[in-house]
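To start, the structure itself, in structure tokens.
Of the protein chains in this complex, all but one are displayed in their positions.
Naming follows writing order (A and B), and every chain is counted from residue 1.
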Amino acid sequence: MPVTLRELAERFGCELHGDGEIAVSRVGTLSGAGPDAVSFLANPAFRRQLGATRAAAVILEERYRGECPVASLVTPKPYVTYARVAALLAPPRTVEPGVHPSAVVGAGSVLGPGAAVGPQAAIGAGCRIGAGVVVGAGCVIGDGVEIGAESRLAPRVTVLEGARIGERCILHPGVVIGADGFGFAHDGGQWVKIPQTGGVVIGNDVEIGANTTIDRGAIEDTVIEDGVKIDNLVQIAHNVRIGAHTVMAGMSGVAGSTRIGRRCMIAGGAVVSNALDICDDVVITIRSIVTRSIDAPGTYSGALPAEVAPEWRRNAVRFKHLDALAERLRAVERALARRAGEQEQDDEQ
Amino acid sequence: MPVTLRELAERFGCELHGDGEIAVSRVGTLSGAGPDAVSFLANPAFRRQLGATRAAAVILEERYRGECPVASLVTPKPYVTYARVAALLAPPRTVEPGVHPSAVVGAGSVLGPGAAVGPQAAIGAGCRIGAGVVVGAGCVIGDGVEIGAESRLAPRVTVLEGARIGERCILHPGVVIGADGFGFAHDGGQWVKIPQTGGVVIGNDVEIGANTTIDRGAIEDTVIEDGVKIDNLVQIAHNVRIGAHTVMAGMSGVAGSTRIGRRCMIAGGAVVSNALDICDDVVITIRSIVTRSIDAPGTYSGALPAEVAPEWRRNAVRFKHLDALAERLRAVERALARRAGEQEQDDEQ
Partner (left out) sequence: MPVTLRELAERFGCELHGDGEIAVSRVGTLSGAGPDAVSFLANPAFRRQLGATRAAAVILEERYRGECPVASLVTPKPYVTYARVAALLAPPRTVEPGVHPSAVVGAGSVLGPGAAVGPQAAIGAGCRIGAGVVVGAGCVIGDGVEIGAESRLAPRVTVLEGARIGERCILHPGVVIGADGFGFAHDGGQWVKIPQTGGVVIGNDVEIGANTTIDRGAIEDTVIEDGVKIDNLVQIAHNVRIGAHTVMAGMSGVAGSTRIGRRCMIAGGAVVSNALDICDDVVITIRSIVTRSIDAPGTYSGALPAEVAPEWRRNAVRFKHLDALAERLRAVERALARRAGEQEQDDEQ
């Protein structure tokens, strides 16, 4: 469904430069877009590709307009505008409502209008599935689960008993919501399981990446607040709370009972230890390890970048003697101070 | 099913203080429990919440009894007792025995009395599924698999051909048992697959977290001994052996052919390299990397905690020159020693 540049400009509040009757039907990169696509310039690193673009038009800031060889849609927020244009041109696939004949739906479960349940899905008893919800092929939904309107579960998602998921959420394949938290009491060399009797509550507009796991609480609930975005292969342990609009990139993790504030950004592979309190607006950079609570917004780092192996090894070996090295430095400082004292005495004599 | 405090005290060997006729029907945290719940004090960090609890009773050690405003169940092991009380009050959901009509069971597979196979599950041929076993919705069990009595597979678990799982195990959603190990021979710039012909043997009372993967052996078996507890998103490579009653927290991993001893504790995100031997009673702390065998019980660490970014960067840059810094210190020490020698000579002259 092609859309004219004029329509895009009006709908998304852009200033149009060029022929408004040109129609586009997809988005493209500056280098890859053809004359049926609209592109964008959000990251200045791609500025040098602007002059040669063959896109129908480019979404960009006013300051780059002079360099644009084609039509432009000028806006102070080109990336957000691109996101909205792309969503208009490539809307989520419409799914035929209804329950596939191969799916199983338990007693007392209620599906809202327009909800769709894919092939081979299994929904337990007493669930409340909201209007327009999509439950993908092969999903398993436990008893008593609630899923809010317009949420979309990709194929092969698991949501266990009693979990509550808000509206407009997106859960990708392999996600597991509500498995038991990891809790055991030690008793004479063996481990006794702590029953995990809490639940999981997920707010509205949450997106959860493929094969990510969010455990149920031990007693109270694990909570993911509104607007949180979680990438693939992320681990959220029991009793965690993730504040609204926080993002967590792939392979990151949060250990049990830790609270993460609002609008935090946790980069790929970063982990936050258990029973901590991380305040709002904290950025944790790639692969960092947080072992103490953080009460001041800001950026926190903890990763050493890889080096050519022999160089790395030379330094890594020294690290093993860093304490001794510091002691040696202290000894040198003392010797110098003693000498300086002697010198002074000599000078005075 | 409410239980009186007297019954709990008798069943779990506690000393009861307060009205034994009070009945409780759930567990709760010190701060969250209402008058129908029993709570516990195991971690001294929560001691300050004891005085204000509204629980019906608290499981605690004798030394805290004086601070408890409600009835108490006194025991030297409050956490273990809490685990047992919680299990009594919230037993695993009973599952109706039998094979769901949508499930598929292969030829020659035998199900023990009371076993249950959920909707959309697929069980191969020649399997032996023990008494009381639960195979959750959407599970896939390969040919010739054995699962011991009372084990519970959550929905969407995969157990591939020939794997053997003991009794009373718990496997959470997304677990994959018996995928091929990662083995390839290098041949002229390409990789030739090493067929993975070994199996997986899992002992009794093992719990395995969501989306965790345990590969089959290359020739012999990958072995998880009795009582091992493994968290979510953990990787166990081919030919690994995990000793009895060892615990592995989320996102940890063990590379091929490594043996982990008994009663070890491997914290979140820690990894153990391949072909190592880790003795019994070793603790590996969060995100540590073990690259050598360990033959002495004890605690091993290897993670640098995150710092405020500018501080971290200042130190990280210095790390890249740590070897040079150590050499410079050595030069300073030599200069001082030379000077001291000269001084001595001067003094002697």
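Going forward, contacts are C-beta pairs under 8 Å (C-beta built on N, C-alpha and C of every residue); 3 or more make two chains touch, one makes a residue touch a chain.
Since the model is a prediction, treat every value here as computed from it, not as a measurement.
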Contacting the left-out chain: of B:Asn204, B:Thr222, B:Thr246 or B:Thr285, that is B:Thr285
Given A:Met1, A:Ala107 or A:Val308, the residue that touches the chain left out of view is A:Val308
Among the options B:Ala23, B:Ala42 or B:Leu325, the absent chain makes contact with B:Leu325
Where subunit B meets the left-out chain, the residues are 102, 104, 120-122, 138, 140, 142, 156, 158, 160-161, 174, 176, 179-180, 182, 184-187, 189-195, 197, 211, 213, 215, 219-220, 233, 235, 237, 251, 253, 255, 270-271, 273, 275, 284-285, 288-292, 298-302, 304-305, 307, 311, 314-315, 317-319, 321-322, 325, 328-329, 332, 335-336, 339
The missing chain sits against subunit A at residues 26-29, 32, 42, 45, 77, 79-80, 82-84, 86-87, 89-90, 93, 100, 102, 118-120, 136-138, 154-156, 170, 172-174, 205, 207, 209-211, 227, 229, 231-233, 245, 247, 249-251, 263, 268-269, 286-287, 303-309, 312-313, 316, 319-323, 325-326, 329, 332-333, 336, 339-340
